[in-house]
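Removed: one protein chain of the complex. Kept in place: all other protein chains.
After this line comes chain A, so read on.
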Amino acid sequence: MSCCELGLFFKRFCFKLLRFAFKSSKKGEMAASNEINLNDCKMVVPLNTWVLISNFKLAYNILRRPDGTFNRHLAEFLDRRVPANANPVGGVFSFDFLIDRGTGLLSRVYRPATGEEPQLNIVDLEKPVTADVVPVIIFFHGGSFAHSSANSAIYDHLCRILVGNCKAVVVSVNYRRAPENRYPCAYDDGWTALKWVNSRSWLKSRKDSKVHIYLAGDSSGGNIVHHVALRAVESGIDVLGNILLNPMFGGQERTESEKRLDGKYFVTLRDRDWYWRAFLPEGTDRDHPACNPFGPNGRSLEGIKFPKSLVVVAGLDLIQDWQLAYVEGLKKAGQEVKLLYLEQATIGFYLLPNNDHFHVVMDEISKFVSSDC
């Protein structure tokens, strides 16, 4: 066993012991989702993080309709957005690019400022990268396939940090969202973005005249990373690595972590079910391979040249069993995967730099992206 596998084994053993001590207080989904265990919640995250994530939770409750439709206008109104900024701030500048007119697919490109001039001309935006090796991280924001955009403040902020942290160019894809655009739209958009990035001459590393591509994403973005990587493999585009932050996976079965953590740390099974119903093709269930890639309808990746993966799992995320199963699935197929299990982390810990998990993860990502030099 590798070190991290050992750590994982130990942690799961501990949880199994703890589970016996837990009261099982769930009587049906309704009770579970209504049970407010705010004290637990508040103790594991800083107060401003708690406020941030609780605010999202509250707003999202208002936006989801029981009939499966989504209040898109109110969602767009409430989402805090920031414009792109061609003026460097904190050493990073950004601009939006219309990749595909047909679908209106925009991406926001973040680049490190080289420090030459304060004002960048429009021509400088696509100036070729100068270093020998420049990682290009294609980022897919989270939001359970329905919320947020590339220009959401939380994701603009995160991408800027990634640029500095990894000395990378980051391309954040504004993929089409559910329920208006179901599977496979998000994957199609991811694929379009990948092809676009791969064909930009100004993103080619000097060393080998190739674009050094990594895929990264959180929540639904993590799910998109997996599926876009699959397409890349099938089409011969080289992806050097996948980074999945609290990736969104699921299945028909109710796992132990789902039952145990339902409603405890900002997330309920009920809302997870809603988002899958909104994204997956109508009439399918959560064993659809988009949701459950190594499930009954999934396929083995044995023998496939799949990129190495870094998977970050939060110990207080109710879908962790699915995320861990994903890691297992990759391992069984002989794929290279590193699991970073953060015991006391909740969803969204990476949105604010006010906790240790954030820094641990940023370090790992930085190493992951530079290790191909």
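Criterion: a residue touches a chain if its C-beta (ideal position, glycine included) is under 8 Å from a C-beta of that chain, and two chains touch if they have at least 3 such contacts; residues count from 1.
We take it that contacts and distances are computed from a predicted model.
A.B. asks: One chain of this complex is not shown here; going by its UniProt record, which of these names is it: "Erythrocyte membrane protein band 4.1 like 2", "Mediator of RNA polymerase II transcription subunit 18 isoform X4", "NADH dehydrogenase [ubiquinone] iron-sulfur protein 3" or "DELLA protein"?
C.D. replies: "DELLA protein"
A.B. asks: Kindly state which of the options A:Asp40, A:Glu76 or A:Glu328 is in contact with the chain not pictured.
C.D. replies: Looking across A:Asp40, A:Glu76 or A:Glu328, the contact with the absent chain belongs to A:Glu76.
A.B. asks: Write down which of A:Asn55, A:Ser235, A:Gln252 or A:Ser300 is the residue touching the left-out chain.
C.D. replies: A:Asn55
A.B. asks: Of the residues in chain A, which ones touch the absent chain?
C.D. replies: Touching the missing chain: residues 34, 36, 38, 42, 47-48, 50-52, 54-55, 57-59, 61-63, 65-66, 71, 73-74, 76-78, 80-87, 89-92, 95-98, 101, 104, 106, 108, 119, 121-123, 125-126, 151, 153-154, 157, 160-161, 164-165, 174, 351-354, 356, 359, 362.
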